[in-house]
Structure formats: structure tokens, C-alpha cells
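For this view, one protein chain was removed and the others were kept in their places.
The block that comes next holds chain A.
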Amino acid sequence: MSTTATQKKTGRLARISAAGTSPGVPSPRTAYLGIALIAMGLLVLAPALLTPFELRQMGRFVCYAMVAVGIGLAWGRGGMLTLGQGVFFGIGAYCMAMHMQLEDAALRGEETPQFMGTFGVDLPWFWEPFHSPLMTILLILLLPAALAFALGYSVFKRKVRGAYFAILNQAMVFAFVTLLVGQQATLNGSNGLSGFESFFGFAIHDPANRQMIYMIAAALLVIMMLVAYWMMRSRFGELLVATRDAEERVRFLGYDPAIIKTITFVTAAVMASVAGAMFVPLVGIISPAELGVVPSIAFVIGVAIGGRATLFGPVLGAIAVAWAESTLAENFPSGWTYFQGLLLILVIALLPGGIASVGRYLRWKHRGEAGKPTSEDPAPSDPATSDPESENSQKEAAS
């Protein structure tokens, strides 16, 4: 249909093409090149150059970056400030941790994980599905999706948004952590789950296996970036930006914004869950302290600093902030929190688009100094379509 249209229409209309992307969406060349560079850095350079300890740290940062990709979509592109990603991160992490605990118990020839022995309890019912590796992977994907769908759809249908949505998310994290801490005998309470020996049959302390787990996490991050780019560039991505900027208007065009937002929220939740699932074998522990209110806010800080509405900003921001944290925390144990807070305030006050927007700002400024953009179309000649600005500039040029 579109090709016949191109042939039929001539003149000014013929120039109109399908091209053009939303702000913050890089061109395919930039996007694939950037993703390829990140993939190269994470999958080739990092394993070659970093010590095993540093690679382990890097694995942790990669997990935060996965959460960040989802937050970038939900918050940056969709305007939903997801301050509760710790819940979904935690679901993925605990699913994986329960499976690994059962695997270890089976290797020892026991029925229950070690910590349960001290409480003398039988295996609780909700541990049962995690005997199966396949079921574990399915639940890592489906549980957060189902929860995010139920929560998102009911909340967005009622037009809860902005700060109310963020507060609701925080309350959800708080409730989730309280629930976990209360499960002393069944989930080891605030100590969390740790002391893992194997990961899907591979000895976890073997350096080769450790590197393989890191590579899987890094590959998943690259895949998520590709998914994010695809979502940003598709018609759905355009509709999502439209919904973010004028939700009611979208409704009058025949769309239900609640569905658009829910799909995005679910995507972000699944990404956080996968990140949590990879965090457990990489770091070796999951406890409520890793996914509470404060970590949930910390997830967002990297995204804000990097540039929430961009493709690369969330990932690079999350990795940079996590790296800065671990470096600074070694030297100034108590100083990091202040520094982090200062960084966030500076970015929000001076650079709302994050560091990723610096390049665009400079380009824009450069173009502004060089005069009007030298696009292929001159100032409109039809008086009905010319705007006052271009009329003025024409007058200036004439005088």
C-alpha cells in the first residue's frame, strides 16, 4: 500500500518518508554500534583484563544494569517512576536461590536446605516447584510478569500516576521485605539465602564456571538492550512516548493507555527478575537487605544520572554509579551515601536528561551557532503554513 502511495504522489508529498525517530532513540547504526561496543567490552575485554575478584564485581554491576534497562523503558520512555524494582529483583533472586539450595541439598542427600535443619521444619509447599530447573526458569519469568500485570493494570486503569505510583511501589517493596524477614524458618529471614555450591549442575567455585556465569549475565544484558532498542523504535515505542507526554490525548485516539503502560511495566519487571536470578550465582547471597527500599531507589539513581530516556544512558549510568560506589566505599566507607545524594541532586537540577543528554545539547548548541539547520527544505513559501519565526528571519535577511 505504501509503495503505491509513493509512486502515486508527486511533488512535495513525495519527500515524506517513513524515517524519523522519537527523541532519545539513536539511529540503527549508532544503536547497533554502541551495543556491539558494550558487548565487546563486557564479553571480551572484561574477562581478559579483570582479576577474578574484579570480574565478580563486574557481574554484580551487570545485574544492576539489567534492572536499569527496564527502568529506562518504564520511567524514561513511559513516565512511570518505578521505585519498587527491588520486589521483582527479589522474586527472581529468591526463585533462583531456592532452586540452588535444593540442588545443594540433593547433592548432600538431604531433603531440606541447611538452614531449615536448625529450625527442624519440613520443606514448605512453596519450595516444591523449585526442584525442577525448567520450572524455576519459567517462574523467574512468569511470577514477576503476573504480579506486575495485576498491580500495573489495576493501578493504571484507575489512573494512578506520578508520585502516587512511585509511593505505591515503595510501599510494595516495604511490604515485600517485611514478608521476607518474617519468613525466618522458611526463607531464613533477614539472613537470606547463601552458601551455594552449584549452579544447574556446575560447581560454582570453579573459576571457569564462574566466568561462564558472568558471560551469561553479560549476554542477557546485551539481549535486553536489543529488546529495549526494538521497543523504543517500534510504533509501540512512539505510542509509549505519546502516552507519557499526554495520556488523555492517547485515549481520544482510541487507545487504552492502561494497557500500553502495563506492557511496559511488565517488561521492566521481567528484566529486574532476570537480573535478580543472575545476581544469586554471581554474588553468592540474596537477603532482604539487597532489595529493600534503599536498593530500590539506588537502582533508579544510576538511570537518572546516565539519562533515563536514552538507550545507553541507563546501562552506562548504572554501571558507572555501581563502580563508583564500590571504589569510593573502599576508601570512604561512610562518604558514598552523601556523594550519591549530591550527584542525584546535581543531575536533576542541572541536567534532567542525564549525562547522555550532554552530547545532544552540545550538538544543538553548535548547530544554533552555525545558523539555521541546512535541511533539504527551504522556508515554506505558502503564507498559510509559514510560522512567524521564519517570516521574521526572512525579513531580517532582506534588510
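The rule is simple: a contact is a pair of C-beta atoms (placed from the backbone, for glycine too) under 8 Å apart; a residue touches a chain by one contact, two chains touch by 3 or more; residues count from 1.
Keep in mind that, in the parts below, contacts and distances are computed from a predicted model.
S.K.: Which of the following names does UniProt give to the chain that is not shown: "Tricarboxylate transport membrane protein TctA", "Sarcosine oxidase subunit delta", "ABC transporter ATP-binding protein" or "Stage V sporulation protein AC"?
M.R.: The record names the chain that does not appear here as "ABC transporter ATP-binding protein".
S.K.: Just one of A:114, A:132, A:154 or A:234 touches the chain that is missing; which is it?
M.R.: A:234
S.K.: Consider the whole complex, including the chain that is not shown, and state which of A:50, A:185, A:215 or A:242 touches that chain.
M.R.: Reading the full complex, the residue touching the unseen chain is A:242.
S.K.: Suppose we count only contacts with the excluded chain; which residues of chain A make the list?
M.R.: Its contact residues with the unshown chain are 1-3, 5-6, 9, 12-13, 16-20, 22-23, 233-236, 238-239, 241-242, 245-246, 248-256, 377, 380, 382-385, 387-389.
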